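Of the protein chains in this complex, one is absent; all others appear in place.
Up next, subunit A:
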Amino acid sequence: MNADIRPIRTPAEQAILASLGTVPEGGDRLADLRRAAARSFEENGLPHRRVEEWKYTDLRALMREAVPVAGTAAVAEAEARARLLRGVEARRIVIANGAVVPELSDLADLEQGLVVTTFSAAVAAGDEALSRLGGIVPSRYDASLALNTALAKDGVVITVAPGARIERPVHVAHVFAGASAAAMYTRSLVVVGAGAALTYAESFEGPDGLAYQANAATEFVVGDEAHLDVVRLQEDGASAFHLATLLFDVGRDSQVHTFTFSLGASVARTSLYATLSGADSHVGFNGASLLKGRQHADTTLYVDHQVPGCESRELFKHVLDDASRGVFQGKIVVRQAAQKTDGRMMSRALVLGDEAEMDNKPELEIFADDVQCGHGATCGAIDDELLFYLRARGIPMKEAQSLLVQAFVGEAIETVEHEGLREALIERAESWLAARA
């Protein structure tokens, strides 16, 4: 702590730097973004616990080795692996090993006003929509986003024309279908025009036992009076590394609701950055993590109220079994111009395992006076009285616990508006509980 010592680069950092030497091609603007991102990674490297935003998720220590970038996946393998949210009636796009698999993706017969292309095709065609890429810049260097910007090959680009209301959800299914550990970087962009509506879902899965790395970033540009619902289900393999960044730019009078559900990966970090740049919008960022074994899941949220009259609601639930570790860092910033802001953030953790750990850091940073802001954080075991109540009615211990956990997580899942997706998430929670019992 005494002097500025340039840390020695870890093997993982060295390997990543080597892969940055071959930054993928792109249009002029994209190439600039990629080079800038690569440079910032070169300067800052992987974050460690002295970097405030990564205090509880020491990426330098956790990411021991870098793995090569994944090669193309076999279609049959990808098809067999992509199982999540299959029961939900949706337009499905499958991304395997970081590249869209056209054979498994439903890119034809698009509804009026909806445009779906692959990121690689958009780059090749110099798609106009890509000018929105990189528009939301986190206030501090974010290693996971920088790497994604530098290395992402593919993903989806979705544009909803002004006024178009797309009923059928778009589901982007990410799978890892390689035989050995590898890294995949995907970048997606969703632009919802003024007065338009979209339900967007993304899922992540892969085999247990392979230490593959998934790095996914999605940018959402939401126009005035638009409506966007985002559901994210992360069930990566038990040895996987999952780094996710979700960025939102929200216009005037719009509605944005997200639900991020983390069940998988050995280490998962989900960062959400939201900039409220249009007045009188309503946003809700909700989520839940169900963790067991030695899993580590970190949700970091940054909501920036820049304009007056917005309402934001955040509800995050953690259920921690065995020796797992949950991290929630949430920050609500209210700028001086953002009068009449109403922000509420709540983080609750239920600790089931004796060796589990929960770290909560809910922050408020307020520069406007006419506001109503609050946050709450709780952490504790299952209430004995509730257990007693159920057991007195003849319900066995495990089942009583399951019921209470279900009710606990259910409160957050209930915020998902789309019925099919909500049911699917409840089913995932139930099967997690069943596996526990």
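Methods note: a contact is a pair of C-beta atoms (placed from the backbone, for glycine too) under 8 Å apart; a residue touches a chain by one contact, two chains touch by 3 or more; residues count from 1.
Keep this in mind: contacts and distances are computed from a predicted model.
K.L.:
Quick one: the chain not pictured, UniProt calls it what, "Fe-S cluster assembly protein SufB", "TatD family hydrolase", "Leucine/isoleucine/valine transporter permease subunit" or "Dihydroxyacetone kinase subunit DhaK"?
P.N.:
Missing chain, UniProt protein name: "Fe-S cluster assembly protein SufB".
K.L.:
Could you tell which one of A:72, A:131, A:180 or A:336 touches the chain left off the display?
P.N.:
That would be A:336, which touches the missing chain.
K.L.:
Can you work out which residue in A:103, A:365 or A:427 touches the chain that's missing from view?
P.N.:
A:365
K.L.:
Touching the absent chain in the whole complex: find that residue among A:68, A:102, A:209 or A:380.
P.N.:
Counting the whole complex, the residue in contact with the absent chain is A:380.
K.L.:
On subunit A, what residues meet the omitted chain?
P.N.:
Interface residues of subunit A facing the absent chain: 1-3, 52, 336, 339, 349, 351-381.
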